[in-house]
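The structure appears right after this line, and notes come after that.
The complex is shown incomplete by one protein chain, all other protein chains being positioned as in the whole.
Chain nomenclature is as follows: A, B and C, assigned in order of appearance, with residue numbering initiated at 1 for each chain independently.
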Amino acid sequence: MKKILIISTGGTFNKVYNPKNGALEIDKKSNPLQDIASKWLCGFKIFNIIGKDSLEMTNHDRLELLSTIHQSDCQNIVIIHGTDTMDITAEYLADAELEKTIVLTGAMVPYSINPTEATANLASAYGYLNALEKEGVFIAMNGVMGVYNKVRKNRKEGRFTL
Amino acid sequence: MKKILIISTGGTFNKVYNPKNGALEIDKKSNPLQDIASKWLCGFKIFNIIGKDSLEMTNHDRLELLSTIHQSDCQNIVIIHGTDTMDITAEYLADAELEKTIVLTGAMVPYSINPTEATANLASAYGYLNALEKEGVFIAMNGVMGVYNKVRKNRKEGRFTL
Amino acid sequence: MKKILIISTGGTFNKVYNPKNGALEIDKKSNPLQDIASKWLCGFKIFNIIGKDSLEMTNHDRLELLSTIHQSDCQNIVIIHGTDTMDITAEYLADAELEKTIVLTGAMVPYSINPTEATANLASAYGYLNALEKEGVFIAMNGVMGVYNKVRKNRKEGRFTL
Partner (left out) sequence: MKKILIISTGGTFNKVYNPKNGALEIDKKSNPLQDIASKWLCGFKIFNIIGKDSLEMTNHDRLELLSTIHQSDCQNIVIIHGTDTMDITAEYLADAELEKTIVLTGAMVPYSINPTEATANLASAYGYLNALEKEGVFIAMNGVMGVYNKVRKNRKEGRFTL
């Protein structure tokens, strides 16, 4: 088994309903990942950073993500990221030519609203990363997985496709 | 992307509550897999066979499973199986020396009672299989995955461990 | 048993997540009520009208509600309403001095995000109405129930109190 770090940057995956204002807000403590770990009956090493919707993510945030990856001694990393700019962050990380294996994932529906898609995306990324034998940046979403520039968000269908 | 077949043999993964007799029974139409496919926003090729608790599985059932695998033109197969005899079926399939890549998975808690663990097991098996570059029989459960004889059910802890 | 009509006007109770735009929107077909009826193992007579967040509800909408109540031959009515202006609509209906028994209810959290509070509010209103032996306008929310001008939304606590 590989030693895997999960870095959660926010995104729809982590949104929770706030009854006081009726809005969906990023859960900065990332309880969704703790909840999945507890129910999946396993432990994760989790870093929570940034805590933003991916439409609000800046290059300054991407630098913080890159720096977090650099500082980690983990060779294998899953990143939870909003779906709208997942491709931009993936390209940003690919350009950095890290000697690591990175799989980005996220969710179209918040884990707190319906756990199935978010859980499946995370677990497929985790499984994929465990067997990957090369470095690079990959995306795993909605049952499709591959090199980052091959898996794209299909806005019309509301899911990722090859 | 690999072409993956999911063979569902029953097990806790597929149990649903029957309010008329108060029992948990195997859902032979395997709606859990259809439900995961629908929420994960992807399609699966699914075969439902046997439909048993793994404690009731006989070598005749294992022969039916082996025969189903033989007849399929899929090189890559995920098997949903009860946890109690997953190791016996895995060894049975390994002894058959198939030129295929097979990942067995299942659940400690029925999908219909709490979807997180069952979904995570299936999706991690699916992701793992997508990146595996060798033939053989593997198990993916509770976030651990590897060659079938390395991943074991820990009855005391109620989960699979290496 | 009384013959009870449920009029659903929208509100948080009926909101569902739209993955394509990330917004919570009123489900105008009110599937939540159908889902509760199906799981509660009973049938409801349901009218869906207006379909708005209660902050957007106008006196024209309230007139439509009043007219729907007038036209119904049901003496006993539960109204699903947004929480922010439930008191205004209740007073509007009380001023109309209808010879009916009306219980307003709703939810702080959408049924589709977590079913417990919405279900409990609706079912408590339904049970309360079944035993009420007087005409008038009442509110049942968060386990408190009584004449409409005694039960109030406590915005600080995020729930209704006496």
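Keep in mind that, in the parts below, a residue touches a chain if its C-beta (ideal position, glycine included) is under 8 Å from a C-beta of that chain, and two chains touch if they have at least 3 such contacts.
Because the structure is predicted, anything quoted here is derived from the model rather than measured.
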item	value
Displayed chains contacted by the hidden chain, counting the whole assembly	B, C
Touch residues of subunit C, complete complex, unshown partner	1, 35-37, 39-44, 108-109, 114-117, 119-133, 140, 142-146, 157-160, 162
Those residues of subunit B which, in the complete complex, touch the missing chain	12, 17, 19-20, 22, 24, 108-110, 112-114, 155, 158
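Everything that follows uses one rule, which is that only the chains that are shown with their structure count from here on.
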item	value
Contact graph of the chains (line, ring, star, complete, other)	line
Approximate Å spacing (C-alpha centroids) for the pair subunit A, subunit C	39
Touching two or more other chains - residues of subunit A	108-109, 114, 158
